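Missing here is one protein chain; the remaining ones are kept as they sit in the complex.
So that you can tell them apart, the chains are marked A and B in the order they are listed, and the count of residues begins at 1 in each.
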């Protein structure tokens, strides 16, 4: 069984955002899968997806602080600068974290650990609405 | 053909550990797959999975040194600090390396390069036993 769905996420501020329920609320098809795999793929190069702690919001704030220190704006060696100082760092952050996630499905549910959630990592100041392609495969 | 298995890894010290055989020893089902995909998913946010060099143990040591420099403890901007100074860096390292791996299966075996192995990256001082969900899919 294959299912594929394009999901338009609500626009987010720059930072790290928990989107587990924004995604799963649009996937009643999950219930029909006993064993399978969900892939979430983001169709952008300045925003990314990762899995991390779903409880304490300061974790997401600390991610934003650390990645800003990690991949600073206005490095003298940046040449791709026409779209603003937040653009080239956004590309680098996006590749460090990755464009897609694979999450096992078991008994109709995402089989993540109890402290895990899906993050949308918005690396632009004004990224707007982001599009993800969700692909479900299983039996 | 779908197969899914929860595997409890033996506890590891903080650092990078080769776990290829600890995983495959529990997967006789691999032999039945001619073409397919294996997903290993770790159900934690302070340990991660990656693929790297399987021969020289100093590579794993150098990873530990580099990630500790890369993502230091006790950064002044960390707010998520209640679980100890190794906790917030562990979350960040875990997202940099990732929560899951996809490895192609060919003729009943993992089709990695001869120098590749699966690492468990334990980012906590006392992480205990870690749980991974292995999903096999193929024909």
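The rule is short, and it goes like this: a contact is a pair of C-beta atoms (placed from the backbone, for glycine too) under 8 Å apart; a residue touches a chain by one contact, two chains touch by 3 or more.
Everything numeric here is computed off the predicted structure, so don't read it as measured data.
Enquirer: From the listed residues B:13, B:74, B:106 or B:125, report the one that touches the chain absent from this view.
Expert: Residue touching the chain left out of view: B:106.
Enquirer: From the list A:58, A:85 or A:135, pick the residue that touches the absent chain.
Expert: The one listed residue touching the chain not shown is A:135.
Enquirer: On subunit B, where is the contact patch with the chain that was removed from view?
Expert: Answer for subunit B: residues 35-37, 50-53, 56, 58-59, 61-63, 65-66, 69, 96-98, 101-104, 106, 111-113, 115-116, 119, 137-139 touch the chain left out.
Enquirer: If the hidden chain were put back, which residues of subunit A would touch it?
Expert: Given the touch definition above, subunit A has residues 2-4, 39, 41-45, 71, 75, 77-80, 88, 91-92, 94-96, 98-100, 102, 131, 133, 135, 137 touching the missing chain.
Operating definition for what follows: only the chains that are shown with their structure count from here on.
Enquirer: Turning subunit A onto subunit B with a C-alpha fit: angle in degrees, nearest 5?
Expert: Value: 120 degrees, nearest 5.
Enquirer: Return the distance between the CA-based centres of subunit A and subunit B, expressed in whole Å.
Expert: The separation of the two C-alpha centroids amounts to 20 Å.
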